[in-house]
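Please see the structure below; I have some questions.
A single protein chain has been omitted from the complex, and every remaining protein chain is retained in its original position.
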Amino acid sequence: MVDISKDKFEIVGANASESQSIVRPSISYWQDAWRRLRKNKVAMASLVFLILLVIMSIIGPHLRPFDYAHQDLFNTNKPFSKVHWFGTDYLGRDLFVRVWMGARVSLFIGVVIALLDAIIGVTYGGIAGYFGGQVDNIMMRIVDILYGIPYLILVILLMVVMGQGLWTIITAMVMTGWVGMARIVRGQVLQLKEQEFVLAAKTLGASPGRIILRHLIPNALGPIIVSMTFDVPNAIFSEAFLSYIGLGIRAPLASWGTLANDATQVLLMYPMQLFIPGFFISITMLAFNMLGDGLRDALDPRLRR
Amino acid sequence: MKGHKKIVIIGLVLLMALSAVLAGCGGSASSSASNSGNDKQVLNLNLIQEPPTLDPQKATDVVSIDILTEVLDGLTRYDKDGKIKPGSGLAKSWDISNDGLTYTFHLRDAKWSDGNPITAQDFEYAWKRALDPNTASQYAYQLFYIKGAEEYNSGKGSADQVAVKALDEKTLQVTLKAPAPQFLGLTSFVTYLPLEKSVYEKYGDKVGTDPDKLVYSGPFVISQWNHEQSITLKKNKDYWDSSSVKLQIVNFSMIKDNNTIIQNYDNNMLDSIFVPGDYIDKYKNSGEYSDKALATTWYVQFNTKSPVFKNANIRKAFALAIDRKTFVEQVTKDGSIPAEAMVPPGVPGYNGDFRKEAGETYFKDNDVAQAKELLKKGMSELGISKLPMVTLLGDDTDNAKKYDQALQQMWKQNLGVNVQIQNVAFKVRLDMMDKGNYDMVLAGWGADYNDPLTFLDMWETNNGNNTAFYSNPEYDKLIDEAKVNGDLKSRNDQLIQAEKILMNDMPIGPVYFQARPFVVKPYVKDLYFPTFGSDWEFKWAYIQNN
Partner (left out) sequence: MLNYSLKRFVYMLITLWVIVTLTFFLMHMIPGDPFTSEKKVPEQIRQNMLAKYHLDKPLIVQYGYYLNNLIHGDLGISLKYLNRTVDDIIKQSAPASFQLGIQSIILGVIFGLLFGIIAALKRGGGMDYISMFLAIIGISVPNFIIATLLQLLLASKLKWLPVSGWGSFKYTILPSIALSFSTLSIISRMMRTSMLDVIGQDYIKTAKAKGLSQFQIIWKHMVRNAIMPVVTVLGPLFAGIVTGTFVIEQIFSIPGLGKFFVQSIYDEDYSMILGTTIFYSVILVVMMFLVDIAYGLIDPRVRLAKGGK
């Protein structure tokens, strides 16, 4: 035993400013995420691609001298040509112009729905999972009920009440769309809240809101982002379905979903009509997925360096 | 990150390969020679969906009628040439009284499939059953021509007061409340088809839910019924005319998806199909293709109570601005013909075709100049300088969506009018029409029976089907008179006069007389496609190997 005398120690005192200072330069969570995202080439390429897609949806319809609604009934179902780059549809409308008009609708709906579903679902699921017990039980039974009531009935009624329009579609989809997200977040939170860092935060007196937002949600980001990237194509196709039964966009406006739907009717004869919207939907999905992957990594607090 | 690029490229190549395979099969119609076993007398058809009920008095839809008319015989049956002749059904002959009110049918000796004789009492019982309010038959009104029928059905009379009576086992007497030249044809209609009295008594409301809860009198019997999947018919050995029936087996599938139907036909799993939508182009030049007229008129129906279309000139402007020729040739493509009148060709008039007797057309197709003038005139009559946005009501059926968009474009091009399309679920559309909650709608009307009256009496002021809310006392008077007119010549003149008034007021703008395209394999012979009633008549059909 080495004898350690008291005078070898000196009381420094609690220096509030110093204890808070961090070795690394102070950057916020979001700055750090952005920095890490930028380093991810695949994710950045996807981001650039998506931005290009948005630009094309704005200028695309003006690249050809056709109106998206103009019919040429004597030139229906034509293949690719110099005049009609993507051919024409069953009413002789130029598909190149329609694809880019469709991109406006589909991208807008896809992104808005995914965001709204995520906001509502994460909040709802986070609260249910964190408080647990009776709160959780009742909140989740409400989710069960929403799952159980036939969606089509809600949609038809909504159509009668609200009429046709973009926001009617969005309402119809968000109405039940968020419940999937809510269940995933709640499942994750149930698991995460028993972990030590939550206990630590609680002990330090953090409010439930802060714990959910700053501790639980960031740790559940993986499944949340995957679920969001799946929401985008789901929304694109639900829109096609809703347009099909009359709730969606008004003809002659097009969306990728309705273009794909129309083409399926003649799949065996004019497969290219399905191939084009199908290709754009798939490649957009690929971009969203890879961007989502990058985002997940960038936002993951455990990977923070 | 080459990997990602590779994946994209692989994906592209895969998709391309798939679409190349698809493209390869696009143009070619099935060319495979009719193969093995075609001397087997088996016919394969597609019913598209499950028949909702095989209770003849409750059936209302074409799928149920398709089956029932092949397993049950009525007093009459339409012949190969679409005519009603004595002896074509269970009635070997009939007498009609001079006032055209009393029909006496003489039944032939024929047996039910259980061996019992078919009697006049079976008919009397079946018809009264259809009228019984407790049966709640939707098509009970098809029997309202009979004296006392409507009263019994609405609870104001009794079964005994219905003027249908079995005089003896083989004689049936019917008295109508007014002369109806279409009555003979109607006795072949599904609601008039009887089952054996004892079967009704035994199974009650369960009649026709399964093959063993039916008894048969037609060319075929049901040998198997897998709900939602298939129905198999087999030749009825006890049929009175069984020597004319060559087919041994008829298989019905219930395939709804268009692409699946096409593939089944191309793979010889189906011997004849109705060609869906745009696949017409695929078969049009194949030699297997044909189309049948449907006795159905499609028209743009205007809501005559709407602020814009209460004006007749605006209605006419919209009707004249439609390019019907282009519409049927480039949009429907199905062999439909342009309609410039309400009653379709093929419906009998006094001596021949009503359409010929009344004149082929009432207005010129695609008359843009006239249309523009009428629109201007109509707008000044309404005191407006700009047409408010009008809506074309549509529904969720495939064709409706396509046709509505074509019309929308024609109005825009020819009249410079912007029309918006509103699609709703089918039943919601019907409800909106009932309530007058629309501007205009593309609607169709198929014949209930083979007479011009079925296309004209619906536009009477108080007719439930008059959802245009059209009302013209002169028109009502002509129709009311024609309904009870025993003199067929002047009756016909009244109907012609009525159609002329209708086409002058234009609560509807006719667009096309519908045809239904179909393909038949070359080894199928004598398969008939009646103008109305059922989809096919295969009593005489047979398979011949070439």
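Going in written order, the chains are labelled A and B, and every chain counts its residues from 1.
Note that in this section a residue touches a chain if its C-beta (ideal position, glycine included) is under 8 Å from a C-beta of that chain, and two chains touch if they have at least 3 such contacts.
Fair warning: this is a prediction, and the values are worked out from it, not measured in the lab.
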item: Hidden-chain contact residue, picked from the options A:V160, A:M175, A:L213 or A:L253; value: A:V160
item: Residue among A:V48, A:L63, A:L115 or A:I145 that touches the chain left out of view; value: A:I145
item: Touch with the omitted chain, as defined above, among B:Y141, B:Y289 or B:Y528; value: B:Y141
item: For chain A, residues in touch with the removed chain; value: 130-137, 140-141, 144-145, 147-150, 152-154, 156-157, 160, 180, 183-184, 186-188, 190-191, 193-195, 219, 222-223, 225-227, 229-230, 233-234, 237, 260, 264, 267-268, 274, 278, 281-282, 284-286, 289, 296, 300, 302-303
item: Missing-chain contacts mapped onto chain B; value: 3-4, 6-7, 10-11, 18, 21-22, 25, 50, 52-53, 55, 58, 60, 133-134, 136-138, 140-141, 144, 150, 153-155, 205-209, 226-229, 253-257, 259-260, 263-264, 266-267, 269, 425-428, 430-432, 434, 448, 463-465
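Rule of thumb we're sticking to: only the chains that are shown with their structure count from here on.
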item: Euclidean distance of C-alpha centroids - chain A vs chain B, Å; value: 48
item: Footprint of chain A on chain B - complex, ascending; value: 1, 4, 7-8, 11-12, 15, 18-19, 22-23, 25-27, 258-259, 262-263, 277-279, 281-282, 326, 330-331, 394-396, 398, 401-402, 404-406, 408-409, 420-425, 428
item: Chain A residues touching chain B - in the complex, by the definition given at the top; value: 41-42, 45, 69-71, 73-74, 76-77, 90-92, 156, 159-160, 163-164, 243-246, 250-252, 264-272, 274-275, 278-279, 282-283, 286, 290
